[in-house]
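Here you go, one structure.
Just one protein chain is left out here, and the rest sit where they should.
Labels run A and B following the written order; every chain starts at residue 1.
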Amino acid sequence: MTQYLLSLLIFIPLAASVFILFIPEEKTTYFKFITLSVNLIQLLLAMVVYLHFNPALTGVSNPDSFQFVERTDWISLQLGSLGKLSIDYYVGVDGLSILLVLLSAIVLVIGAISSWNIQTKHKGYFSLYLLLSSTIIGCFVALDFFLFYLFFEFMLLPMYFLIGIWGGIRREYAAIKFFLYTLVGSIFILIVMIGLYISVIDPVETAIEMGLASERSQVTSVLVKQVQQGLATGGISSTNELVHTFDVVAMMDAANYIPGSFLHKASDVLLFGISPSLVAFLCIFIGFAVKLPVVPLHTWLPDAHVEAPTPISVLLAGILLKIGGYGFIRIAYSIFPEGALHYAWLVALLGVISIVYGACNALASHDLKRMIAYSSVSHMGFVLLGLASLTAEGISGAIFQLFSHGILSALLFLIVGVLYDRTHDKQIENYRGLASKMPVYTSVVIIAFFASLGLPGFSGFIGELFTLIGAFKSNYIAKWMAIIGMLGLVLGAAYFLWTLQRMFFGKFWTQGGESWQVQLTDLDGREKLMLVSLAILGVVFGIFPFLLFEPMAQSVGYFVDFVQQAKDINFDTQLVK
Amino acid sequence: MFSLEHFLVVGAALFCIGVVIIITKRNAIVVLMGIELILNAANINLVAFSRYDANVLQGQMFALFVIVVAAAEAAVALAIVLRVYQYYQTVHLDKLDELKEK
């Protein structure tokens, strides 16, 4: 029964997205309800996946312990002396991705509810929204690099239009900036993807091609070992029999690399004076760093957020940034663990810079949405710091932070949306003493702000705490970096509380005078539903963090060990050689 | 007695007159007459040279053919000239420059 869950998660919204195109434009409520119900189904399915998930299975680099796996040949081409090209429809989840699937489903539902007051071009909007829903989930469950890249790129398309058409005043600028940034990032990923494709074979498919077995299920681990042995010793002479693959899991196994190939771990070719696999790591890093975003590749984020309509900001901050973090874990760190170890200091440094830099920028922002966007940069810095630590605490903390920030930033952007819907203005200086006018709203804002600045009892605290613990425990990060990173906690409190004090406390006053006074009404039912449910989630995961730590524990432990194994590859001796 | 040279001179003179008429005259009919002169110059030559072919008289035979063809040609050409006149209301050749690319 649970066999096709992931495919359902991907294809139901895709089908709905096409279906919507056949409904006449004027049936606007149909679009809304179809979208919402599809997203609710997604959430339901994601819950089922979460509940049926077996936390004892590790996943990561072990193809047998992925769960809900579906694998079918998709594109298969015999390229003569270039070997055989094999692209699979290969999806599955492990402890590293399960939570992000759940998060996406939650945020997508919230986004759908928040899309309720989209005013124009409903058909296009909801169709694109559903397309986005499909690709986001696809991105998190794809285990074939090609498939991942496809989903990754396909996310850009709806995003570009959603910002560019339904956005604010400078929407075209923001949309193009967003598009170019991420496109440049994905080119780096594409380069490495091709490099990997040339270097890596799928031992299972190769065994079938060699006639050792007739289908996947017959290939035993002994046979796989045999193929890998043959590959290493040059026993497989005919290149016709090598099946090149985009299988991410196969890429993690050093034995699957063709000897002498470009990215082979022991390759003594140097590129820009360093080993090609380190260059590849850096390329992938840049690609995902744009998405996360990491200073100095972050300037698309504030603009995109400021101009995007509220639900799209919610998705952007709530999910799309997470794909950057997920990409680091699944692709960059898993495939190039040697790079992860070698450049841990760099990753940590960028993380620390992002934390402090983002926080300072948030402090200087005059636009509420821009401030929150910069706070995202700062919070994502913690993710980077945790990842760089390469300790179980740090990685768990980073994933937790991804999840928690997904919830909390969604909450924050909805809060801005509430204000923007009423007055179409989000300048901090234009409001004062909102507390007396909108008491319920103010309570929610206080909760959201304190949750985001890492008050214990909310999920943000756990994430930040464990990334920092990881950073201090790590052998790869200097302690001073972690100490500077802690500065982010103080600055976080500073910009959130300053904003709170400026906008919500004191005597009521607004820039808009009388007309705003009428427009500024307290929350309505729909807004309360969204805000309160997110706030509750923030508290639940803050008080019961094991809900998130438990599913990922085994995978994270395995992941840390797996990456640490790459210590044996010593680049300095290679350079001497 | 006339020698061959005399005939050839007359023929050449006729040819030259014909050519000059063709080149210089504007009226199409006059030009046709010039053509006639050239044909006749050729005929004179043919007849003159047929002296060396007393047995078969091929030259004279040819001259006869030429006269016939010239008559036919004159008929056709005059018809064309008439059509041209009808169409253009003129037979002046320098006004008829339709061949030139406009």
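Details
Heads up, the rule we're going with is that contacts are C-beta pairs under 8 Å (C-beta built on N, C-alpha and C of every residue); 3 or more make two chains touch, one makes a residue touch a chain.
Please note the rule applied: contacts and distances are computed from a predicted model.
Missing from the rendering is one chain, named in UniProt as "NADH-quinone oxidoreductase subunit L" (options: "NADH-quinone oxidoreductase subunit L", "Branched-chain amino acid ABC transporter permease", "Cytochrome c oxidase subunit 3" or "Allophanate hydrolase"). The chain not shown here is touched by just one of A:Leu100, A:Ile469, A:Leu523 or A:Val563, and that residue is A:Ile469. Here the missing chain is touched by one residue of A:Tyr4, A:Phe33 or A:Phe546, and it is A:Phe546. Taking the complete complex into account, A:Ser396 is the one of A:Ser396, A:Ser409 or A:Ser555 that touches the chain left out.
Looking at chain A, the residues touching the absent chain are 177, 180-181, 296, 299, 302, 357, 360-361, 363-365, 391-393, 396-397, 433, 435-436, 446, 450, 453, 455-457, 461, 465-466, 468-469, 472-473, 479, 483, 486-487, 489-490, 493-494, 497-498, 500-501, 504-508, 544-546, 549-550, 553, 557.
Interface residues of chain B with the unshown chain, by the touch rule above, are 19, 22-23, 31, 93-94, 96-101.
Throughout what follows, only the chains that are shown with their structure count from here on.
If you average the Cα atoms of chain A and of chain B, the two centres end up 99 Å apart.
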